[in-house]
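A single protein chain has been omitted from the complex, and every remaining protein chain is retained in its original position.
On to chain A.
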Amino acid sequence: MLRITNGQVHDPANGLSGEVRDVIIDGGTIVSAEGLPQAQLDEMETIDATGCVVMPGGVDIHSHIAGAKVNSGRILCPEEHGSHVSARTAITRAGCGLTVPTTHRTGYLYSKLGYTTAFEAAVPPLEARHAHEELQDLPMLDKGCYTVMGNNHLVMQVLSDSDPVRRKERLRDLVSWLLKASRGYAVKVVNPGGVEDWKWNTGAADLDIPTPPFGVTPRQIISALAETVDDLKLPHSMHLHCNHLGEPGNLATTLATMRNLEGHRAHFTHLQFHSYGKTPKGGFTSGAAEMAEYFNRHPEFTCDVGQIVFGPTLTMTSDAPMEFHLHQMRKAKWASGDIEMESGSGVVPMTYSPGVLVNAIQWAVGLELLLLIKNPWQIILTTDHPNAGPFTAYPEIIKLLMDADYRNSWLEKLHPKVRRYTCLFDLNREYTFDEIAVITRSGPARALGLANKGHIGAGAEADVAIYRIGDDKRAMFNAPAYVLKQGEVVVRDGEIVRTVQGRTLGVSPEGGERLDDELTETFDGYYTVRLANYMVEDEYLDRPEVVPCG
């Protein structure tokens, strides 16, 4: 057994707000200290957390860390790898990269920030084996991946079924099957209809414009998938990347999408990229205030922010048309991959600069959302790694949230016109440790339906992060004093001291054992792989764990 003592425990799920408490670990699990005789406590191996906050391990709900498009990103930017390297040590593997680190390095970098779980945000089933192979080589974290379905032909084919009862049942089976085939954790929808539209070289998808060839609209796709996710009682809600990412005025589409989903659970990812107003001339303004106002009235929804980080990065998404536009705008390198029957993807390098007005507004929008959405359980810290910036910037973002003076000091570095378009510098809210704990661990764990993560009460997994309290919150969250994974100390003073292999989290919803006859016929006719070779085998999951539905 192991005892963490004298630390200020921030465990919002269990109502602990900095109380000094012992946290007791037995094997990989947190156990109650109550009833343990003092003599036993005194004899335990002890971590002295005096002057530290003790929190659950961090949980990243949306990050691009493994799979075909991430690797395509690695190939695309050798120039960044050379200056960010880690040499092999007695316990760690070699690697490199900042915005798209190699797999082992990704695990170490997360762990060194106190994170213990992360989800790859977009995997097309046809390439799911690749994502899982990379995840096998990504240590330190429990992990999982989301299965993209918003432009899937089989999904659209089912939605074009005219019998509503049959349609519903078939979709439930299909979604369940796709999750099993890809070993996914959640249903991901990216620019519903829009990726397929672009394969026909037609414009951006609007909610009610039918997508060829099935004539299904994005509205139908998201409504039906949200309903199916609820019916299947999946632990995580539908994970939605709305239409029109990054376009001025897209606030209207995002709000219309949300209204359409009222009453269902839904997670709106990288909401910052979807919360823009428009000037009369077509320029960007912040739509964050209106968005937050709506969000504050809808507790059934969660979001993650996708906060911009200034500096060079790489954008990568299944939203292939968006990347095409970015390539045209920036005249930058561009990798793209259309995936038969399912999806697409694109990768384009990007630099966000404080002196560029649009970037300054984007940066402000993210922070406004974080400060204006009142309930921290509804908004999760992400950078949509690496789209808005690398996850290694989380400590910087925490500092921006906890320190209003620091935040306001940025005003002079930003484009001078930024004040016209944002209210950020009128906001005085400063996050507390509890609120930071919510947006970085407890909130995402709850949104993901992970009952044993995101808190450190009895029965929780012993994933713990201990940070030495300091005035500079960036420095504090950048180098945890200790990180424990599955009850073992893996990081001390910001350095890896032990490596562990995490689990792969999956789901096993009802039904969907096989594809129905009509869909089998489509599959056999139009995929280029055999159905028998499609489903990801057990060999690709090192330590699988099924998170229960319901």
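Quick note on the criterion: contacts are C-beta pairs under 8 Å (C-beta built on N, C-alpha and C of every residue); 3 or more make two chains touch, one makes a residue touch a chain; residues count from 1.
Operating definition for what follows: contacts and distances are computed from a predicted model.
Novice: I notice the complex is incomplete. Of the names "Branched-chain amino acid ABC transporter permease", "YCII-related domain-containing protein", "NH(3)-dependent NAD(+) synthetase" or "Putative formate dehydrogenase", which is the UniProt protein name for the chain that's not shown?
Specialist: "Putative formate dehydrogenase"
Novice: Just name the one of A:Ala94, A:Met329 or A:Val546 that touches the chain not displayed here.
Specialist: Checking each option in A:Ala94, A:Met329 or A:Val546, the one touching the absent chain turns out to be A:Ala94.
Novice: Out of A:Lys199, A:His298 or A:Arg503, which residue would touch the omitted chain in the full complex?
Specialist: A:Lys199
Novice: Looking beyond the chains shown, say which of A:Ser336, A:Asn408 or A:Asn452 touches the absent one.
Specialist: Hidden-chain contact among the options goes to A:Ser336.
Novice: So one chain is hidden, and I want to know which residue out of A:Leu261, A:Val305, A:Val347 or A:Val490 touches that hidden chain in the complete assembly.
Specialist: Within the whole complex, the residue contacting the unshown chain is A:Val347.
Novice: Please pick, from A:Arg3, A:Arg21 or A:Arg74, the residue that touches the omitted chain in the full complex.
Specialist: Residue touching the chain left out of view: A:Arg74.
Novice: What residues on chain A make contact with the chain left out of this view?
Specialist: Its contact residues with the unshown chain are 66, 68, 70-71, 74-78, 81-82, 85-88, 90, 93-97, 101-104, 126-127, 129-130, 133-134, 137, 153, 198-201, 213, 324, 327-328, 333-341, 347-348, 522, 525-530, 532-533, 537, 539.
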